[in-house]
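There's a structure below that I have some questions on.
The complex is shown incomplete by one protein chain, all other protein chains being positioned as in the whole.
All chains are identified by letter, namely A, B and C, in their written order; residue positions are counted from 1 within each chain.
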Amino acid sequence: MSAINCDTAVLTLYCKDVKGIVYHVSHFIFERGGNILTSNQHYEELDSLFFMRVAFDCSDIEITREAFQNDLVQLAERFGMTVNLTFSDEKKRMAIMVSGYNHCLYDLLLRRQYGELDCEVACIVSNHTEQAAVASSFEVPYFHVPVTKETKHEAEENMMALFREHRVDFVVLARYMQILTPVLLDAFPCRIINIHHGFLPAFKGAKPYHQAYEKGVKIIGATSHYATQDLDMGPIIEQDTIRVNHSHSVTDLLAMGRDIEKQVLARAVKAHIEDRIMVYKNRTFILD
Amino acid sequence: MSAINCDTAVLTLYCKDVKGIVYHVSHFIFERGGNILTSNQHYEELDSLFFMRVAFDCSDIEITREAFQNDLVQLAERFGMTVNLTFSDEKKRMAIMVSGYNHCLYDLLLRRQYGELDCEVACIVSNHTEQAAVASSFEVPYFHVPVTKETKHEAEENMMALFREHRVDFVVLARYMQILTPVLLDAFPCRIINIHHGFLPAFKGAKPYHQAYEKGVKIIGATSHYATQDLDMGPIIEQDTIRVNHSHSVTDLLAMGRDIEKQVLARAVKAHIEDRIMVYKNRTFILD
Amino acid sequence: MSAINCDTAVLTLYCKDVKGIVYHVSHFIFERGGNILTSNQHYEELDSLFFMRVAFDCSDIEITREAFQNDLVQLAERFGMTVNLTFSDEKKRMAIMVSGYNHCLYDLLLRRQYGELDCEVACIVSNHTEQAAVASSFEVPYFHVPVTKETKHEAEENMMALFREHRVDFVVLARYMQILTPVLLDAFPCRIINIHHGFLPAFKGAKPYHQAYEKGVKIIGATSHYATQDLDMGPIIEQDTIRVNHSHSVTDLLAMGRDIEKQVLARAVKAHIEDRIMVYKNRTFILD
Partner (left out) sequence: MSAINCDTAVLTLYCKDVKGIVYHVSHFIFERGGNILTSNQHYEELDSLFFMRVAFDCSDIEITREAFQNDLVQLAERFGMTVNLTFSDEKKRMAIMVSGYNHCLYDLLLRRQYGELDCEVACIVSNHTEQAAVASSFEVPYFHVPVTKETKHEAEENMMALFREHRVDFVVLARYMQILTPVLLDAFPCRIINIHHGFLPAFKGAKPYHQAYEKGVKIIGATSHYATQDLDMGPIIEQDTIRVNHSHSVTDLLAMGRDIEKQVLARAVKAHIEDRIMVYKNRTFILD
């Protein structure tokens, strides 16, 4: 094994567009013994920005991770890049927050079991008690943290303590039905992924399927986004829709919605885990 | 040929639900010699309403259309039904209104040529001059009616005169970029079909694709609805969506949007022509 | 409570088309005190056949189920109808057969827990041992019945004994990877629902995703059908597809396929439970 002691790594970056960024980045990797496996770029015309994601083989890189990181900082400074580097053996640790509905919880746990989501499940936190059995059957630590209007601040402090203890990297709100406060939001910027059961920006807030029913729409949707203090207004990561018609009751819409909620959330979580998402001006850039 | 002198007819109705409506309607048709070909119902729980659409063979009906209609009025009164009856030889006459973009215009004319839309094209009216050649190549009467802020009222009066002259039954706004006034809106209640190039109720008004781009949505849509005085808020007939991502420019969104606009509008027009749509409390009930 | 002692019932039938079937059926229900809630028909032109499904309120029907059934037999004989009648309190009992992959098993159990599938889970039968924990966590009887080439006949006899004991109405092959013999196939005609992980009639038999990969298709699919002795050729109930491209490995196709397999199978099972499916000449007629 080489000094870097890892098979592959993913580098993401964005910066003001100047000539030769692909060249300089690929040269940087090449001269250290890395081999690019996939590489994607996007040029954002409006702001003249260049986004790039490179996955590379690092098994032949002879220097240490620290040295590689230090060199990368210099490259980043030279071009004013915002960079992120993840080695494949550094699996992200996910906390799942859930309330009464468990379809997204089950979906995430099953996808991980099937190897679709390459992360660790650090813990499950719920303001309800009934998901303990699910957590137990998947052998994941489960914590019940009751939340009331009065105790919300304290409850989130308790959650923060749990997250620190379980070394949580990012949080998934898998139909967690409490609005978060800055205690959590500020601790995990662009690292809290929510699923909203409506096609944003339409049908914000509570009971989106009831809103959709009353409006008589012919399509309903679900939206996954990074949670911010602006309720249901954070950067959209993934969306999907499904056809409905007059014959569907609100109960039908809820059932059909569950199917797309699960998939939309899973795709968003997968993109996050695989370091595909960059955020700029409240929009996401997701590089395959 | 029988006295009714027509192959088939479509009856649509809705009323407060009472026991035996399907029986009474099917009995009404059966005892006059008609034969039900297709029949669809919907029971709307919230308002306890029953909606029904019946297509029936009338080639063996011995009474006249007038007599059949009169009998139907009595049935309707007995159950408090809102009814509509159309005979298959009474083809609806469509006026198409269009401005600078002609993709929906072409699409409607081609679908009619292929026999998908079983209606007459009474005339094409435009506030632009450049669609005259399209109209001419499909041999449809074309009228240029210029519209300015000052002359809008007068212009719509002129259009009304054209529509009367050409016996127009319903109007399709095929990317007609002027907001209508009550002159036209009140003359054709639930008979003016608009295509909005956005997924309503999100992105109302002007430049919906620009709004979608700025919001960073991952899905864009198009919505066909009956035009009402509430701009872009009339009863939704049909919608569709398409996946987009960060790499699509506004120009890309416009192009992708054209594809769904065409299809959404065509499906709405087809449903209208085939008497499948009933409107109640600003929602459409579309019975196959 | 009336003599029939049940809230609602579903009647399905098909027969050669003659004038007045909707009338006669609705009259039959009306004169016994029933009230039609939904009703759907289909006229099949090629064979001149009429298909009908009626759900009706029977809470005011004064005669017994036996008497109602006897009367229905007479109606059926008069018109040469193939009829089926199910009362809402007679929940179908489903057996689930599964091998090593459990995504469809989980999906069915979770949908039933959410109330989407209105049936009983009679038992789970598997030729593998590892699904016992899943069955246990959902509190469903589980039976391990090993199958080898030599013991297949005997194994299916054992399954038949289990199915009789647990009063099984229909069987779902939830990624059960053994080909069935006539022992089971003949015992449950049009009551064994299979999910094939390919878009039939393309990619029959083993490893359909590998076949799809090698052919370089841009869409993959899944197909649910009634199992017959003609492998993967029974009447198709439901299908769905998903876009893929050159960048997807066979592993990716397998993962994307799981998502549509689950949904396609669940929709087929739901349609079967709700008595929406009629089969004629190896095609299904599914009436909403």
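As a convention for this text, contacts are C-beta pairs under 8 Å (C-beta built on N, C-alpha and C of every residue); 3 or more make two chains touch, one makes a residue touch a chain.
These numbers come from a predicted model, not from an experiment.
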- Item | Listed residues A:I29, A:L108 or A:A222, member touching the removed chain | A:I29
- Among C:C15, C:L162 or C:V217, which residue is in contact with the omitted chain in the full complex? C:V217
- Just the residue numbers, please: which parts of subunit A touch the chain that's not shown? 19-23, 26-27, 29-30, 35-43, 60
- Task: Would you write out the residues of subunit C that touch the absent chain, in ascending order?
- Result: 42, 44-45, 199-203, 214-219, 221, 235-241, 245-247, 249, 282-286
- Note on the structure: Where subunit B meets the chain that is not shown, the residues are 103, 106, 110, 114, 116, 133, 137, 247, 255, 258-259, 263, 288
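In the analysis below, only the chains that are shown with their structure count from here on.
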- Message: Centre to centre, using CA atoms, which chain is the farthest one from subunit B?
- Response: A
- Could you tell me which chain's Cα centre is nearest to the average position of every protein Cα atom shown? C
- Task: Indicate the whole-number Å distance between the mean C-alpha point of subunit A and the mean C-alpha point of subunit B.
- Result: 43
- Could you please state the distance in Å, as a whole number, between where the Cα atoms of subunit A are centred and where those of subunit C are centred? 37
- Message: At least two partner chains per residue is the criterion; list those residues in subunit B.
- Response: 42
